[in-house]
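Here the complex is missing one protein chain, while the rest keep their positions.
Chain naming follows the written order as A, B and C, and within any one chain the residues start at number 1.
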Amino acid sequence: MDFELNEDQRMLKASVHHFLEKEFPKELIKKLYQSDDGYSSELWRKMAALGWMGLLVPEEYGGVGGSFLDLVVLVEEMGYNLCPGPFLSTVVLGGMTVLMSGNEEQKIDILPKLTRGEVKLTLALSEPNTIYDPSYIQVTATLDKDEYVIGGTKLFVPDANFADYFLCVARTERTPNPEEGITILLVDAKNPRTKCTLLRTLFNSKLCEIVFNDARVAKENVLGTVNLAWPTVTAIMEKAALVRCAEMIGGAQAAFDMALQYAKQRVQFDRPIGSFQAIQHHLANMWIDINGSRFLLYKAAWKMSSLIRASKEVAMAKARIGNVYRRVTTLGHQIFGGIGFTMEHDMHLYHRLSIEGDQAFGDQDFHREKVARELGL
Amino acid sequence: MDFELNEDQRMLKASVHHFLEKEFPKELIKKLYQSDDGYSSELWRKMAALGWMGLLVPEEYGGVGGSFLDLVVLVEEMGYNLCPGPFLSTVVLGGMTVLMSGNEEQKIDILPKLTRGEVKLTLALSEPNTIYDPSYIQVTATLDKDEYVIGGTKLFVPDANFADYFLCVARTERTPNPEEGITILLVDAKNPRTKCTLLRTLFNSKLCEIVFNDARVAKENVLGTVNLAWPTVTAIMEKAALVRCAEMIGGAQAAFDMALQYAKQRVQFDRPIGSFQAIQHHLANMWIDINGSRFLLYKAAWKMSSLIRASKEVAMAKARIGNVYRRVTTLGHQIFGGIGFTMEHDMHLYHRLSIEGDQAFGDQDFHREKVARELGL
Amino acid sequence: MDFEFTQQETAFRKEVEDFVKQELPPGWDEKIFRWPGGYGATPMFEANFKEFWDQSFRKLGSKGWLCLGWPTEYGGMASTMKQAIFNDVMSYYGAPAADVATSIVGPTILLVGSEEMKKEWLPKIARGDVRFWLGYSEPNAGSDLSSCQTKAYEEGDDLIINGQKIWSSGAHIADYAWLLARTDSTAKKHQGLSLMIVDNRTPGLTIRPIQNICGIHSFNEVFFDDVRIPKKHIVGEINKGFYYLMVALQFERIIMPIGAFRRILEELVKYVKETKRDGAMLGKNSRVRDKLATMAIELEILYGFYWRTAWLMDQGVAPVLESSALKLLGSELGQSFANAAMEILGPFGQLEKGSKWVPLKGMVSLGYLDSVSGPIGAGTSEVIRGIMATRGLGLPRI
Partner (left out) sequence: MDFEFTQQETAFRKEVEDFVKQELPPGWDEKIFRWPGGYGATPMFEANFKEFWDQSFRKLGSKGWLCLGWPTEYGGMASTMKQAIFNDVMSYYGAPAADVATSIVGPTILLVGSEEMKKEWLPKIARGDVRFWLGYSEPNAGSDLSSCQTKAYEEGDDLIINGQKIWSSGAHIADYAWLLARTDSTAKKHQGLSLMIVDNRTPGLTIRPIQNICGIHSFNEVFFDDVRIPKKHIVGEINKGFYYLMVALQFERIIMPIGAFRRILEELVKYVKETKRDGAMLGKNSRVRDKLATMAIELEILYGFYWRTAWLMDQGVAPVLESSALKLLGSELGQSFANAAMEILGPFGQLEKGSKWVPLKGMVSLGYLDSVSGPIGAGTSEVIRGIMATRGLGLPRI
């Protein structure tokens, strides 16, 4: 066993940390999050130039050819500094889906551009009546000559407002097995018969509604095999869940670091509040929560990198880490008291993100149920 | 509103407390619990003479004609002092069932003797495959001329080893509605075709297995209406659950009192451990747990006494109080440390009882589900 | 024992209920929202509600409902129970019910104020004519109010005040400060503090807004720069302020907007009965059922402490343990309700007010933020557990 990052990963981690600290001061981040246009295209290009977008893209498509573990290292730091923008959507939901199931033409078309930061993608999966149970997917795509006609509403699509392409998960056939008959279609976001509306959320995190009003796409735009996309969707959701875990652990670590430092400085009753047993126990519990869960994260990521089945590990990580992030930021607020309850403070940003992260790509109940299945139940 | 006991109840409470403290020193209690014969017949007679057995029995049958609230006051003190013996079985499971559904003859036969402490009863309900879902009750009673023939196994029957009569809940008819076709039969414990085996449990609390091997009872021994006993069973289970709550709150209070006193005296690190914030917070939480739950108990008991439907309140109390008793005794152990982990100490008795009480007459999940139904879900 | 209201109380409850239903402007539900247990989204401190709130308070004042717990000789009904009933009903509807003046200033003056002060202030408060803000916390005196550094020195018949207050809820829409300041710098920490009343319009008093994480301006910083007030505005005896403040804590607890919990639970139950997800009613999901059942049980316990605290106060008892438990559980319930609601609603819970798909009028996303303030404001949970242990259970201090 080896619990340390390798040399390259340590360098990556340090450079990401440094870059984000320098380029994304918290004031900018707050401005970006509060605006509808939640990212900076200039910084997006810089991130691309550093190779972040193409980290997982094989070299033949212009990427870095890094490992999944590298991505987790990168995203943990992004979470630490609350780096805004459609990174996860583009790189995981979009890029990895194309990589997994696109044909050569599609890969050559999309991946180099994605790597250069020129194209942004997202996956449209959830709907008003289902988060993601294939039995209840109601957006349909019907073949009409050489085109698919897509109709229905997708909800909570992350970063769709930025995206150049939607990867729409649609039902193309009614089948007895609900996991069959599902197809992924690449839809140009400029398609006039799609309407994307930004939803206002707790974190203003660019979750969108997309209405497909008989939008037509050429049948060449099918990604992967018609009717057989569900295994791809499941695999991508697993990867996205784990990347989100990385972001959450990074965020929890930042919240913990802030609270620890404050507890050492803040004096009440003539002594630092960090000398009170109750505060000490809060911080010890936070440390355990974060470090215990980080193990789940890295074990799952290592398995993925090693191409070992990691469904159980991912489910464990996601079931636990959302809860941890929420607990840690809640205790973080408790330690900061009034000052943390102000808009100028940073703690609430982490707190807002924690509930979003917890629910993204399957909430605790969803993943606990997956763990139970993995136990053979 | 009035949160105080009335004058009579306060006197009852004080006299019970005094009696138990005097007559049931902890050494005797430990001896009784560890023996298979877990009660003292001499003290049982004294308790009867004090009117405890007949507290709820109407005066016409020789009882005191008290209220359900009086019983709760009595049992809370019994729980405080860990009073052993088949009281709840005889008085609630037996006596109240006879009172609710017995015919005049049966009442005249049983209740005065019960009041005088001369007869002990219990209700045989649970079975190996069901705690108490009527759909899965497999003990059957089949009419053969003037007799019912009872066959099957009952499990976890409280105090059956002491009982003179079993009130056996049996299926007398297969019906589409599982709540129909259930009948209560009064079975003499000396019936040669019944076999009662004491099960060894955590608290050695006299839970028994009863095997009915085609035991025959006269059809006059049906209690209430043939096939229509389930509503009685449900009502009795509700009362028993609440009486058990009273016992648990009393026990939790005793565990709390012990721990509070110890925390004030025990010195470590040159100060009483009760001056440490962590111990203070434990004790504050214990106080809140107990007193918050006692409200649930008394509100439900008051409703029952006032003949107002109390199903929701009973379910709330039972769902909560078992958990509270367990938490309080666990923290009690934490505060006492090593000394509480010895057989000579009293804390473990409360701890053992807490898990038994939590599971008796429906566990937390069972009663939370009942609360959900009461919310209209 | 008796867990029913008296006939008179039941009639009063009905009267309040009828009144509030009639008086609330149409669409009120959509406009305002307060998450119980939190301090960040209190509509009474928002400037845009000031006018409505002022009017409402005068109306309530004219009905005698702002001083229900006060003795009859000061216009009250001498019934904390009625006050509790009133708050319960009003908070269920999100309606104005109580504020710093009626729940803290009034009762404290009644307890320790001079006759003159009683005559001057109690009628105004009972009529709903004046609003106060609480000048306790300072940047370096949060949990530890005895570290208060705002100073008031005597000069003839006046006091001259210098210093800074923070987290001053509603200072910007109030008329007077209910101020804690150090009047004796030589005494021990707790012993040199006094309570006093300061007119917001006094020269030298400056108010600066703080935006809380709910995006609402409820808090302020208030600066005192040679603010001069007459000495007779000292409440009770000089240098006894800290003790008055401790005694007044119990009054504060009973103003919890407990009815809002009831409302949220009802709305959630309604929602899960009407909403299908993944092909089944949410309300049939056993995990959802467990969460709602647990919420109902915890709320019932909170009501237990609520009514019991009111009842004890009417018996003349100062219920340290009960009123502390009420505050503690109320703030924890604010958090657990927010958590459970978020978990039940899934991503829909994150949507904000006004969004097309938002359930429960967006109160859950707001409540999720606001609920972190509950265990912080008006005494942190850590401090309150300590008070329960030492003052309530007799455990030794350090």
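The rule is short, and it goes like this: a residue touches a chain if its C-beta (ideal position, glycine included) is under 8 Å from a C-beta of that chain, and two chains touch if they have at least 3 such contacts.
These numbers come from a predicted model, not from an experiment.
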| item | value |
| --- | --- |
| Chain not shown, its touching partners among those shown | A, B, C |
| Residue, one of A:T140, A:N213, A:N227 or A:Q277, that touches the chain absent here | A:Q277 |
| Contacting the left-out chain in the complete assembly, out of A:R244, A:R320 or A:H351 | A:R320 |
| Identified contact with the non-displayed chain, of B:I279, B:L296 or B:V328 | B:I279 |
| Residue ranges of chain A at the interface with the undisplayed chain | 1-6, 69, 260, 263-264, 271-272, 274-275, 277, 279-281, 283-285, 287-288, 291-293, 295-296, 298-299, 302-303, 313, 316, 319-320, 365, 368-369, 371-372, 375-377 |
| Chain B residues touching the omitted chain (full complex) | 126, 128-131, 133, 135-136, 155-156, 197, 199-203, 205, 207, 209, 267-270, 273, 276, 278-279, 326, 330, 333-334, 337-338, 340-345, 348, 351-352, 355-356, 359-360, 363-365 |
| Chain not shown, touching residues in chain C | 286-287, 290 |
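The rule is simple: only the chains that are shown with their structure count from here on.
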| item | value |
| --- | --- |
| Centroid spacing, where centroids are CA-atom means, of chain B and chain C in whole angstrom | 42 |
| Multi-partner residues of chain A (at least 2 other chains) | 276, 278 |
| Multi-chain contact sites of chain C, meaning residues that touch two or more partners | 382, 385 |
